[in-house]
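Single-structure report; data block below.
Shown here: the complex without one of its protein chains, the others still in place.
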Amino acid sequence: MNNIVAKLNSRGVKIEDIAVITHDLQKSYNNATYEECEQMVMEILAKRETIYTILTAIALDESAEKGLFDEEVNQLITTDNSLYGLDEILALSIVNLSGSIALTNFGYLDKSKPGIIGKLDREGKQKIKCHTFLDDIICALAASAASRIAHKKGIQ
Amino acid sequence: MNNIVAKLNSRGVKIEDIAVITHDLQKSYNNATYEECEQMVMEILAKRETIYTILTAIALDESAEKGLFDEEVNQLITTDNSLYGLDEILALSIVNLSGSIALTNFGYLDKSKPGIIGKLDREGKQKIKCHTFLDDIICALAASAASRIAHKKGIQ
Amino acid sequence: MNNIVAKLNSRGVKIEDIAVITHDLQKSYNNATYEECEQMVMEILAKRETIYTILTAIALDESAEKGLFDEEVNQLITTDNSLYGLDEILALSIVNLSGSIALTNFGYLDKSKPGIIGKLDREGKQKIKCHTFLDDIICALAASAASRIAHKKGIQ
Partner (left out) sequence: MNNIVAKLNSRGVKIEDIAVITHDLQKSYNNATYEECEQMVMEILAKRETIYTILTAIALDESAEKGLFDEEVNQLITTDNSLYGLDEILALSIVNLSGSIALTNFGYLDKSKPGIIGKLDREGKQKIKCHTFLDDIICALAASAASRIAHKKGIQ
């Protein structure tokens, strides 16, 4: 658990970056506090499926960054072409644990790219780093936490 | 096919209402014309799975409108509570024919509610009609057409 | 909760019918007891999304049974043609809360139809009742319980 938080930190993502997006998604629907959102993000990060997905996503990003795959695959991943699509699919591993509100919020964040999601996207586009898989994982984490908050707190 | 277009019309949805949303989703990525978007919406409407999904969605909306289900189910559907979630799930029957761009666009439209989607949503909230299932179907149709256009035309 | 168990009972499904399928799915992988499987089924039945899905599925089956929809939709649902597909889609509302083991087990049960699932399918085919949606819901419940047991107990 501390392990997976450290892994996210090593790629430039703090827990607060995720919890802030969850809080923004929820605040017009109920009175969930920022702290409750952060707590929910931590609960999702404690799940085995989440941990495996994050490790796999970062392994793909880092290996493409280092050019370890075949040229064609390195290219596909580092370019982050919107026709590639496997990054969104991998993130479903997290989304498909939290129901349909997670799914629609995931799609919304993937298009609107608030906060850290946009930052990762820009670093990737500028070839500073490869975050092709990680930005979608952050969308999935924030969206899943929002879905669970919605079911826990209700919608007003 | 004319049949399903007539069915959509009978619930206040024209093909142009859908194609316009597809065109808006695509126009910053490639040079797809409005006519190509409309053509793609028609191709999706010709699929058996799409037809069955639209018929089922409208049957659910109309039956809830008429109060044909048990009180509890009528309430659940006519209220369109965002914790209900079956409306988004039913729409996956269409989305899951067109890949991951369809999925993220679907989530985006479901949250941002442009054009006819917002209109259906408001008519539902004002209890004029019940469009709990139909508005998500429109999101799915427009998002799926956008995904197919993206794969056909490429992304610039 | 007692409510939803009673609803399932009224359509001929007992909790044990579901738990037995979960236990069969798991017994070669770990030492989960039948009681643990039944307990897990009950936990899944306590979730809001599960309850809403079951209520909607049974409303569809019963309304088709009574001929409340348009002729075309009544036909589509009571015939349970394998090209219809909405029954499997609706069940994803439950499956998409329990991860990828739930998804593969769901597909497996839907094809192999053990126990109560086959019984519901036969009653539907013989036009005694309409269980087009309910049999897939039972697949989803048993598969989801098996996935959660697998993650809880581990795989040996």
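The letters A, B and C name the chains in turn, as written, and every chain counts its residues from 1.
What we mean here is this: contacts are C-beta pairs under 8 Å (C-beta built on N, C-alpha and C of every residue); 3 or more make two chains touch, one makes a residue touch a chain.
A quick note: this is a predicted structure, and the numbers were derived from the prediction, not measured.
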| item | value |
| --- | --- |
| Left-out chain, listing which of the shown chains it touches | A, B, C |
| Missing-chain contacts mapped onto chain A | 48-49, 52-53, 55-56, 59-60, 63, 68-70, 72-73, 76-77, 83-86, 89-90, 92-93, 96 |
| Contact footprint on chain C, counting only the chain that is left out | 29, 81-83, 85-86, 88-89, 99-101, 103-108, 110-112, 150-151, 154-155 |
| Residue ranges of chain B at the interface with the undisplayed chain | 48-49, 93, 95-100, 103, 151 |
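Going forward, only the chains that are shown with their structure count from here on.
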| item | value |
| --- | --- |
| Equivalent-chain rotation between chain C and chain B, CA atoms, steps of 5 degrees | 180 |
| Chain centre separation in whole Å, for chain C relative to chain B (CA means) | 27 |
| CA centroid of chain A to CA centroid of chain C, Å | 31 |
| Where chain B touches two or more other chains, by residue | 83, 85-86, 89 |
